[in-house]
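Below you'll find the structure, written out as structure tokens, and then a few comments.
Missing here: one protein chain of the complex. Every other protein chain is in place.
Going by the order they are written in, the chains are A, B and C; count residues from 1 in each one.
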Amino acid sequence: MEIRNDVTAKVVRFDAFDRDVVQAARVSTQGSNSDGKGQSSEGLINFLMRDRHGSPFEHTSFTFLVEAPIFVAREHMRHRAGWSYNEESGRYKELEGVFYLPPGSRELQQVGKPGAYIFETGTVEQWNAVDVGFPAAYREAFNQYQEMLIQGVAREVARMVLPVGIFTSYYATCNARSLMHFLSLRTKKENAKVPSFPQREIETVADQMEMAFRAAMPLTHAAFEKHGRVAP
Amino acid sequence: MEIRNDVTAKVVRFDAFDRDVVQAARVSTQGSNSDGKGQSSEGLINFLMRDRHGSPFEHTSFTFLVEAPIFVAREHMRHRAGWSYNEESGRYKELEGVFYLPPGSRELQQVGKPGAYIFETGTVEQWNAVDVGFPAAYREAFNQYQEMLIQGVAREVARMVLPVGIFTSYYATCNARSLMHFLSLRTKKENAKVPSFPQREIETVADQMEMAFRAAMPLTHAAFEKHGRVAP
Amino acid sequence: MEIRNDVTAKVVRFDAFDRDVVQAARVSTQGSNSDGKGQSSEGLINFLMRDRHGSPFEHTSFTFLVEAPIFVAREHMRHRAGWSYNEESGRYKELEGVFYLPPGSRELQQVGKPGAYIFETGTVEQWNAVDVGFPAAYREAFNQYQEMLIQGVAREVARMVLPVGIFTSYYATCNARSLMHFLSLRTKKENAKVPSFPQREIETVADQMEMAFRAAMPLTHAAFEKHGRVAP
Partner (left out) sequence: MEIRNDVTAKVVRFDAFDRDVVQAARVSTQGSNSDGKGQSSEGLINFLMRDRHGSPFEHTSFTFLVEAPIFVAREHMRHRAGWSYNEESGRYKELEGVFYLPPGSRELQQVGKPGAYIFETGTVEQWNAVDVGFPAAYREAFNQYQEMLIQGVAREVARMVLPVGIFTSYYATCNARSLMHFLSLRTKKENAKVPSFPQREIETVADQMEMAFRAAMPLTHAAFEKHGRVAP
């Protein structure tokens, strides 16, 4: 049984460049024989972002390998359009006992009302409850899981007792448009036109994906930032 | 803390009839001024199903309310195309302590290899392990969850220790085509052309949805059966 | 051969009410045993629209029958997510000779640059060119089409000469969320936060759909208006 405090999203491969957006967008005004002249790439990408012409951003592809607790995977897989997933299966393999414990930097107190929560630092008592409660619940669940497996109970049955804090892993493939949509909902930023209140753990996934996105497509990312982090 | 052995999927509303399929299909050969003559509804629906013309089946709508453990919701929400979901949130509400325990009829032993598992009746020892292990793990998790809430730990943090066997509820809306796709993958039937190996619990959801589907669209359902339960 | 100046989108059926949105949204905070108390429907719908929580709007369904020229159908069918279509086929039926001629109110001159065109009233010379050019091109195309059919040329070949101004008809089914996305892009309104420059003919389709939407879901439509006609 292992405890982890971090969540990771690594780029497995990508084929996504600013020029792909420009190329796809220019077909509308120049057809297939584009000579590449006209508006600068930066100007064109800014225009597309501002006026929300989203389809030129779709001719790109990113594949990530995510290692995160099940409750993060649950939130992630609600994103349907332009996303593909394959995940580790509790039916087909015995799950390893790797469990998530909030790191010390994690704020524990939720203040406010649904849709507008603010989080604050946990008290000593709260951290005590977490430091005691998490290992106790995880250990009992994992012990019972293993005991049932020893008795020959099917994995798909035994896993029912495992917590949503257990780690899973999955491949997630998206394009720049679906990625921006994900980022707009799963990060919390001052400059966002529409406020979002993501759970901190999926925001960590989003932050790592955003770094890869910015590195691969700097003009597109800059335009996303400039226009209030609204997916086109 | 409550134990449940059943999983439910209730029709909330639907607007889905065989004639909707016929109407949509006939526009291709008769335009908008159809006089309704031509092939019988049954013949037309059979032809569409056999040759996999799927789009005429999409002009229909079913909304279900599902009460099921999280591991069922997880499998369900992998279905993206033509499905919409809204689910109870462990971030926005305190979760009730309702947990799933396999009913006595549930087969417990998994035999065979991935992709072709067969299930067999559990032994006395296996049932003992389940009858002891499930309540023990559930109780520990729920106690720790409640204790953390009492200390003021945020719901979204405290819920991490809760098991995937806890009940959740969600609205799921689909059309007849996306429903048939779901049924083809989440039921196990002799007459299916492509074998499927659904977990029993989501099959229970599928069975209930199929009853509603058959009642609403008898000709479509009969054609689905006749042509090997392959979604068009 | 017939000339039409109008484009129509008629509601065939719908199952879409404000209460469906409220019901789906409340499951997240109240679970399946909602007592309906809490925020008013209007307040909740406004909150969902403002913060762009889109999924509760998806548990609704509208089916329209559209009669419009092919160039309108082409623009319409670029909308993929949450839309289903079935259209009259030039392969399976002989197309009727109904063609679109812009009505006298149609502005003919395009001023400005791509992405920000403005339209102005046509001159006498321009209307002359249209009044002569449209019937001449339409007649020649339709005559050649009919001549080829008489000779036994396949419909799918003969139709290649027919213009994109010929009428087609199709069923289009969507939900309130996908409909709002369509409306945000295919109408031009002062109060829209993001400017759109739809071609007038598809805007006519959108206007008719919006009337049906407003009548069925007045609170949702009001919130859409209030928050700048941005689809949630």
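Throughout what follows, contacts are C-beta pairs under 8 Å (C-beta built on N, C-alpha and C of every residue); 3 or more make two chains touch, one makes a residue touch a chain.
Quick caveat, the model's predicted, so the values are computed rather than measured.
**Q** Which of these touches the unseen chain: A:Lys93, A:Lys113 or A:Lys226?
**A** A:Lys93
**Q** Which residue, A:Glu58, A:Glu147 or A:Asp207, contacts the hidden chain when the whole complex is considered?
**A** A:Glu58
**Q** Take the complete complex as the reference. Which residues in chain C touch the chain that isn't displayed?
**A** Within chain C, the residues touching the omitted chain are 69-71, 73-74, 77-78, 80-81, 83, 85, 90-92, 100, 102, 106-110, 114, 117, 119, 122-123, 125-126, 128-130, 132-134, 136-138, 140-141, 144-145, 147-148, 151-165, 199.
**Q** Go through chain A and note every residue touching the omitted chain.
**A** Given the touch definition above, chain A has residues 12-15, 20, 23-25, 27-32, 55-56, 58-61, 63, 65, 67, 84-89, 92-93, 96, 169-171, 173, 175 touching the missing chain.
**Q** Using the touch rule from the top, list residues of chain B that touch the missing partner.
**A** Its contact residues with the unshown chain are 28-29, 47, 51-53, 55, 78, 81, 114-115, 194-196.
The working rule: only the chains that are shown with their structure count from here on.
**Q** Validating interface symmetry: for the copies chain A and chain B, is the fraction of residue numbers used by both over half? Same or different.
**A** Both copies touch with mostly the same residues.
**Q** Centroid of chain A to centroid of chain C, CA atoms only: how many Å?
**A** 34
**Q** How big is the gap, in whole Å, between where the Cα atoms of chain A centre and where those of chain B centre?
**A** Here the centre of chain B sits 25 Å away from the centre of chain A.
**Q** Taking each residue of chain A in turn, which ones touch at least two of the other chains?
**A** As it turns out, chain A has residues touching two or more other chains at 78, 81, 114.
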